[in-house]
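My questions will all concern the structure given below.
All protein chains but one are shown in place.
Here is chain A:
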Amino acid sequence: MSQKEIKDEDARLVYINDAERTNESFDFTGNSIKTAKYSVFTFLPRNLFEQFHRVAYVYFLVIAVLNQLPQLAVFGRGASIMPLAFVLLVSAIKDAYEDFRRHRSDRVENNRLALVFEEGRFREKQWKYIRVGEVVKVVSNQTLPCDMVLLATSDPTGVVYVQTTNLDGESNLKTRYAKQETLQKAADLETFNGFIKCEKPNRNIYGFQANMEIDGRRLSLGPSNIILRGCELKNTEWALGVVVYAGGETKAMLNNSGAPSKRSRLETRMNLEIILLSLFLIALCTTAAATAAVWLRRHRDDLDTILFYRRKDYSERPGGKNHNYYGWGWEIFFTFFMAVIVYQIMIPISLYISMELVRIGQAYFMTRDDQMYDESSNSSFQCRALNINEDLGQIKYLFSDKTGTLTDNKMEFQCACIGGVDYSDWKSADSEHAGYSIEVDGNILKPKMRVRVDPELLELTKNGYATKEAKRANEFFLSLAACNTIVPIVTNTSDPNVKLVDYQGESPDEQALVYAAASYGFLLIERTSGHIVINVRGEMQRYNVLGLHEFDSDRKRMSVILGCPDTSVKLFVKGADSSMFSVMDESYGDVIEETKKQLHAYSSDGLRTLVVGMRKLNDSEFEQWHSSFEAASTALIGRAGLLRKVAGNIETKLRIVGATAIEDKLQRGVPEAIESLRIAGIKVWVLTGDKQETAISIGFSSRLLTRNMRQIVINSNSLDSCRRSLEEANASIESNEESVALIIDGTSLIYVLDNDLEDVLFQVACKCSAVLCCRVAPFQKAGIVALVKNRTSDMTLAIGDGANDVSMIQMADVGVGISGQEGRQAVMASDFAMGQFRFLVPLLLVHGHWNYQRMGYMILYNFYRNAVFVLILFWYVLFTCYTLTTAITEWSSVLYSVIYTSVPTIIIGILDKDLGRRTLLNHPQLYGVGQRGEGYSTTLFWYMMFDTIWQSAAIFFIPLFAYWGSTIDTSSLGDLWTIAAVVVVNLHLAMDIIRWNWITHAAIWGSIVAACICVIVIDVIPSLPGYWAIFEVTSTWMFWFCLLAIVVTSLLPRFAIKYLGEYYRPSDVRIAREAEKLGTFIESQTMETEMNQIGDPPRR
């Protein structure tokens, strides 16, 4: 990464401590923030504008507008606008309330105080008035008001520690530096003058590029020189910085974007049926228009005299003029559009709103699920995307990261190999070992975490430099304590004499190593940018840090150059074995060989290994290095590359000191989780950056691989060999049906991806029950997901915890983030976030299954519900001279899908469970229902539609024939139809409910009662034609006889077919439900005990 020159047009110029000049020509954003969307005046237009982005609302609006044309006015003004107005009003109130809260928090935030340098001294100033270019002083534990370039800190070396929890969720301390050049100058701010040329505001919180020019000297600034809004200052008395980005342009605010939006597979799938329904709608409207046309044509000569038509209005002028008649063609046209208005709910637009409500409800239950609550991190499940709940029930491919996802990412020092000798004798380790502690100035210092020690090795270190082994052991732990970027923080405990040393750092591996060193008596106590203090078995030793080469992924190692108390200069290097052995001094060949052997043994046990080497530098070497290091670190262009080169030059001919093995423990329940996911038919792919041996051993311990699996390993260094081995593998699997695991490494993947080999790999991988990709680079992860996603219509899920998983999480259909040790970037990019890998099991097998079944049923039911009503309206047209009269009152038509029938389907969509949690967990195969798409299909749609036609016919024609030629009036018959439709539709739902609890009962019966109350209320308004009709009609026996006949007749076929289907061709779900109820699941006892770990976590 070279330090590029920032082009003028892409730069912003900040004059230090000169806000006037800075803002003169550009007027940068002030520091007041505004997360609120609306003001009092803009609320109405903006909110309406945003709401109408939804297609559903536009449809509502178009229909309502059509209805306002006098020729098309089917419904009255009120009835046509009410549903839309209601929905708009509810959303608007919700938005207004949320915005009010944002306003309030904005106000609090904007009025916080900060120290700003003005007129020669620091004065308190409200945050909102801080401007770019001003110098701000922040004291310890204060939150930073804006993004600032550091000028000076209380630490003479210019170090400052910040906690970035608010920004990326990482709780460890990060070090930031003020430039040496500004440190002294900052003491006299009045005369400070210079400017910073930095890039335009962007949302990358890990990058910053700028140049600073003071007194004609140019300095280059990087991400380590800037502190960001939202961070907290820690362990530093004060820091001075110049504001470069303020308010809405700070990186924290720019990152405040909403959750990603995806569309669920089911919803996409549903569009096909929506199109079919639109065709139905058009067919119905065309029929209505055509029959009306035929009637008008046949009676065209009589229209003036037909008593119920009377085309002419004679009052206007003699001879009369046509009233509301515009000729044959127009009448057809108007009839068609009136039909569209009357039959509008054929397209169940309310379904979209119901689906949103249901998803919110489902998300609530997922969030509140105790089984997905992580006690260790005190975090519950998070639904970040609200649109894809039901996709969780259809996952076929699972891509998982390893470190932090399958494992805890809590590193534990396990073994050491010093001088080729293995020290990992834990058996004799004293479990009551009190942990290492020392006394300094009357205080007892203790490392915060205890590490088990090998007593033999402990004895050895105590020998000092007596033997060769002891010397090596001491060097080993000294390098562990010194060669890192860990910051020790001494904290108080309840006992005033006891102080704890807490090691904070960005790498968990380093933390583990430093804690290990501390346990063996090498206690790192202090670190500044210039020196470190290590307490070696009670003796304070001060080492000057002469140079530090940070870890980078090309070198895969880091090194530090220390000036030791004995004035010698030593280089300590620590890194991955692959990169270390190439820079070792070959003269220690036997030790290297031994170490390599040990390393192989370690990684076979699934341990992460690091190799440590060191070298004494002589004066000339040091001088040479020092000058080139100085030159490189002040270089303006290509600094990073230069530094890397300097590091590469010095890190040679190392003497091997030893190797470490760190265990990254599997998370609780991971093997069981992977096993049940595999039984559920989900193909699990693990993508890891680890070595092949480590990956395979983790594969075994996580039960991804089993002993009876044949392993196909692909380790190729060229395109041809890769092709050959893949094709061989492909051929070999075809021959037999054993279970096979594919293990492929990153180098081979380079040849496979973006190549025609992708197809072969996909074929091979499809036949394998497990796939393990090791040594995978982050960009390859997304490539692998894309490889699968583009070749199959099956759903993919990616789960990961680190920044390197973000691309994969975004690529997959469903992205799950683990809120773990590696920060929150994965969570920010994910659709769902949770604390532990094993929560995937309840998430997919239980909630995914439920959500899918519920949503699938709800969609079908909503289609049915609306179509029944529309068809009842349609049948009546055939008996009203083909005009669009509705016997059902317009208010009932409007309220039908709002009040009469909507609540139960939403409640069922949130609460109904086809199977219990325990059954679903014990029989992961039941997950196949979603994978095979059995909950929603075109077949089910047509079945539903035929049922709809029958039911609507029964509802319509039974009263029609019963009342034919009687005195029945329109309103009474309409009321009968209304109530019959509501009862039938709700009972239909009731028939399909699987679990009846009190809420379901309340919803179903409550809806019927509510519908009756509404009908009654409509009928007690004297100004409506239907006045008192409901009382008149219900006082006759005929009404009740019709109602009973309707209900039984319409539901009879469905009931019989449902029974026959469930009894004679039972689905898995049905059998499981019977077994659940009758308790016939006696098999698979063993599995149950295994599952308990997932199924029964301690209750909160």
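A few comments on the model shown:
By our rule, contacts are C-beta pairs under 8 Å (C-beta built on N, C-alpha and C of every residue); 3 or more make two chains touch, one makes a residue touch a chain; residues count from 1.
Going forward, contacts and distances are computed from a predicted model.
Hidden from the displayed complex is a chain whose UniProt protein name, among "Creatine kinase U-type, mitochondrial", "Cardiotrophin-like cytokine factor 1", "Proteasome subunit beta" or "ALA-interacting subunit", is "ALA-interacting subunit".
Here one chain is not drawn; of A:Lys499, A:His531 or A:Lys913, the residue touching it is A:Lys913.
Within the whole complex, the absent chain has one touching residue among A:Arg77, A:Lys616 or A:Lys1058, and that is A:Lys1058. Only one of A:Ala11, A:Ala470, A:Val533 or A:Cys881 touches the absent chain when the whole complex is considered: A:Cys881. Touching the missing chain, out of A:Trp330, A:Phe946 or A:Phe961, is residue A:Phe961. On the side of chain A, touch with the chain left out of the figure occurs at residues 299, 302, 305-315, 318, 320, 323-324, 365, 368-370, 679, 681, 737, 879-881, 883-885, 887, 911, 913, 917, 923, 925, 928, 958, 960-974, 994-1000, 1022-1025, 1027-1028, 1031-1032, 1036-1038, 1041-1042, 1044-1045, 1048-1049, 1052, 1055-1056, 1058-1059, 1062-1064, 1066, 1068, 1071-1078, 1080-1081, 1083, 1099.
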